[in-house]
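Our next item is chain A:
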Amino acid sequence: MAPEGVIIGGWSYVIAAYVLVGVVLAAYAAHLIARTRSLDARRRRSDDRAETSVGDS
Partner candidate 1 sequence: MSRPGLARQSLAILGKDLALEWRNRARVVAVVLFGVLVLLLFSLAFGDKGTQVLQVTAGGCLVIALFLSSTLSLQESFRTEDHDDALEGLLLLPTEPASIFYGKALANTFFLVALAPVLIPVTTLIYQVSLGPTQVLQIAGLWLAAAAGLAAPGTLYAGLTTRLKSQDVLMPLLLFPLEVPVLLATVKAFGLVFDGDPMGQLSSWTQLIVAFDVIYWCLCGVLFRFVVEEAA
Partner candidate 2 sequence: MKKMHAFGLVGLALIIVGSIYGLTASPPERHMGDVSRILYVHVPTAWNCLLIYLFAFGFAIASLWTGKQRWDIATTAAIETGVVLNILLLGTGMIFAKPTWGIWWDWDVRLTTSLIALIFYAAILALRTFIDDPNRRATLTAVTCIISFVDVPLIYFGVRWWRSLHQIQSSPETMAETMVFPMRVNAFAVLFISIWFMLLRARIERSKLESDEVVEPPVRRAMATA
Partner candidate 3 sequence: MSSTPLVCAGLGRRFGTKWALAHIDLSVAPASVTLLAGANGSGKTTLLRIVAGLVRPTLGQVLVFGQDPRIATSYCRQRSSLVSHRGFLYPGLTALETLRLWSSLLTPDNGDNELLELLGSVGLGDEAHSDTSRFSAGMRKRLTLLRVRLENPDLVLLDEPFAALDPAGQVLIESWVGELKARGTTIIMASHAIERAKALCDSAVLLEQGQIAWMGEAAKMPTPGTDLEAQ
């Protein structure tokens, strides 16, 4: 059941939620970009050895 009246305050919870969203999204984005970088670097090294066609997105 919904409690009577208005919930007072609770700003700490609001901030926690927004920080959580920001941190998780940023961490996952950083993880993806780091992996892209390392794979690109590896591919560039192998491209130097043999010229292969690579499709772009």
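One rule holds for everything that comes next: contacts are C-beta pairs under 8 Å (C-beta built on N, C-alpha and C of every residue); 3 or more make two chains touch, one makes a residue touch a chain; residues count from 1.
On the choice of candidates, all candidates are chains of the complex that A comes from, given by their letters.
Here the structure is a predicted model, which means the values were calculated and not measured.
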| item | value |
| --- | --- |
| Direct contact with chain A in this complex, candidates 1, 2 or 3 | 2 |
| Complex contact set, residues of chain A against candidate 2 | 1-3, 5-11, 13-14, 16-18, 20-21, 24-25, 28-29, 32-33, 35-36, 39-40, 42-43, 46, 54, 56-57 |
